[in-house]
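Okay, here's the structure, questions in a sec.
Removed: one protein chain of the complex. Kept in place: all other protein chains.
For chain A:
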Amino acid sequence: MAQQPPPVPPPLALVDAAKSFGSVKALQGVSLTLRAGEIHALCGENGAGKSTLVKMIAGVHQPDEGRIEVDGEPAVFARPADAQRAGVAVIYQEPTLFPDLSVAENIFMGRQPLARGRRIDKAAMHAASDALFARLGVRIDPARPAKGLSIADQQLIEIAKALSLQARVLVMDEPTAALSGVEVERLFTVARSLRDSGSAILFISHRFDEVFSLCDRVTVMRDGRYISTDPIGELTVDAVVRKMVGRDIAALFPKQDTEPGDTVLEVRGLTRAGVFSDVDLTVRAGEIVALAGLVGAGRSEVMRAVFGVDRYDSGTVSVNGRALPKASPAAAMAAGVALVPEDRRQQGLVMELSVERNATLTRRWPLSRFGLLRSSAEEGTAREWAERLQVKAGRLTDAVSTLSGGNQQKVVLAKWLATGPKVLIVDEPTRGIDVGTKSEVHRLLSELAGQGLAVVMVSSELPEVLGMADRVLVMHEGRISAELSRDEATEESVMYAATGQRGEAA
């Protein structure tokens, strides 16, 4: 790709890097060269491996294969301090400052200038902070506490800290996600001036307008693999989207066609201030409705409110025409709603308890007689569902934490299917599970819909959405931005709606 080698060795490069977590290959053969005086964009869907890559550059993860090069020389980042010493600084979406310390103390944490008697020289520290902010062209009082500063200002403090550490490589991981328009412009001004003074910047964003207005080159990743690197001038939004999603979806299990029945779940005008607003959603028996969108669009939050684990401010949720009370998972369960949550380990299962206890946790009352649990009934139910879903477990009395991720997910499905639900909400049903179990889960969902269950599937994986769903609702920043029929839903149309770019194609 690189025809003419740059005269100066790049301050940071990743060569053929690979990283696995257990059996999951998070990154494979990824190369990335960050040049001085250049802003480099990194694009990819959720789960494409961007975060893993950032953590590798930051010294949090070490590559299993391949290497990191600093100024053309191989380097090992065994810990974040090594990366920092090499001049790498990472600005995260949510900065982590010490809220009760002053701005200047946050910048010089652990490196405070000392006066006589080993006392901290506040005057020198404040002067140095002022100088840093002057370089960035912003005004923040170094003496004020970090608490109460906007996210944008907090990011600037992180950048000032990076400058004070002589950082030459600045990684910005979705820095604009929580910023307003003016704040984004200010951040861009800072980024451009840093580039012009010779820094290398890696910029990660889901917003194509930002990528195109700020960046010089774009690298696209997909499924943990490197796809391409091109100068921005040779790309269009369409081309980037195609590179991000271009994938063979025929391999996935397609949903059987079913005749949708009556409306089962109806959500009207559901709103929670600052999280999601005015969400309408209708799911009929036998139908799989996918809720697509980027991470943070508010999809899981809506589903949690529907199930009653979270509150909402206004709107209604009804099942078979009967309104559900707010914030009562027990009432939702009684009405036939089941939620397979996003975070299997924290929300779906009690990891320390046995497979049997987990599988019957939702069935405690029906399995008891005169208030007493019959252990034979508990064991029978657990055994029945473990067999139906082919859970691979040594003993049903083994702690569920000893199972593989895919089998754990089956236990979560078992505990909810055992309740005989009318509405099944699954949130990222196949995240982090192996390919074999994944297609089993898809086949199961398809069968359940065939039996007349109303299924809502939150998924960040486009092939899953397109392969499984009868209808696709796309959320963008807390609102439903598009409703697409099975025929209308394509990788491009979903991606556009998810990034709030509706209609810009064509």
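Heads up, the rule we're going with is that a contact is a pair of C-beta atoms (placed from the backbone, for glycine too) under 8 Å apart; a residue touches a chain by one contact, two chains touch by 3 or more; residues count from 1.
Throughout what follows, contacts and distances are computed from a predicted model.
Colleague: Among "NADH-quinone oxidoreductase subunit H", "Menaquinol:cytochrome c reductase iron-sulfur subunit", "Autoinducer 2 import system permease protein LsrD" or "Aldehyde dehydrogenase family protein", find the name that the UniProt record gives to the complex chain excluded from display.
Modeller: Per the UniProt record, the undisplayed chain of the complex is "Autoinducer 2 import system permease protein LsrD".
Colleague: Considering the complete complex, identify which of A:Gln93, A:Thr229, A:Thr258 or A:Gln347 is in touch with the unshown chain.
Modeller: In the complete complex, the chain left out is touched by residue A:Gln347.
Colleague: Pick from A:Ile227, A:Val275 or A:Ala399: which residue touches the chain that isn't shown?
Modeller: Considering all chains, including the one not shown, the answer is A:Ala399.
Colleague: Out of A:Arg357, A:Lys410, A:His442 or A:His476, which is the one that touches the chain we can't see?
Modeller: A:Arg357
Colleague: Spell out, residue by residue, where the missing chain touches chain A.
Modeller: Its contact residues with the unshown chain are 307, 309, 329-330, 332-333, 339, 341, 346-354, 357, 360-362, 364-365, 367-368, 371-373, 375, 379, 394-399, 401-402, 415.
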